[in-house]
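What follows is a short report on a single structure.
Removed: one protein chain of the complex. Kept in place: all other protein chains.
Presenting chain A:
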Amino acid sequence: MTVMELPARTRNESTAWMLVFGAWLIASVSTLGALFFGEVMHLPPCVLCWYQRIFMFPLALILPMGLFPFDRKVVRYALPLAVLGGLFAAFHLLLLAGVIPENVQPCTQGVPCSETVIEWFGFVTIPLLSAAAFSIITALLIATHLRGSK
């Protein structure tokens, strides 16, 4: 028996798999990146960075559990993490931009969150990378969910 044409359902399934896989890739790169900044470059993370880590690190572990065997329910568990992490990243960005005044920020001791530690190409900062990662993961997970309901 030869495989002629994959049934639409299976194709849909493997697209959804790729979407979750993509989300995992981003979560893993972010996790390793955060560990690189902290453990290799010895940049101390600020309080807001820690909250974003709390939501990013588990994504790198939970997403692959939904990949083998593929279980689209992983979206239900991963999406809240991605959205909440994204909110922290957005808050961090607003703080850096000065939209949220200094005295509202939660970190008074240690490394101030309003400090820019890294700036690549003049605009890429750690909170920006974090916000981008959480947004893309959220988008991929929502896309996975929509594929399933079709």
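Note that in this section a contact is a pair of C-beta atoms (placed from the backbone, for glycine too) under 8 Å apart; a residue touches a chain by one contact, two chains touch by 3 or more; residues count from 1.
Going forward, contacts and distances are computed from a predicted model.
*Asks:* Looking at UniProt, which of "CRISPR-associated endonuclease Cas1", "Cytochrome c oxidase accessory protein CcoG", "Disulfide bond formation protein DsbA" or "Na(+)/H(+) antiporter subunit D" names the chain we cannot see?
*Replies:* When "CRISPR-associated endonuclease Cas1", "Cytochrome c oxidase accessory protein CcoG", "Disulfide bond formation protein DsbA" or "Na(+)/H(+) antiporter subunit D" are compared with UniProt, the left-out chain turns out to be "Disulfide bond formation protein DsbA".
*Asks:* Where the complex has a chain not shown, which of A:L32, A:I118 or A:L146 is the residue touching it?
*Replies:* Of the listed residues, the one touching the omitted chain is A:L32.
*Asks:* Tell me which stretches of chain A touch the chain missing from the display.
*Replies:* Counting only chain A, the missing chain is touched by 14, 17, 21, 24-25, 28-29, 32, 35-36, 40-41, 64, 67-68, 70.
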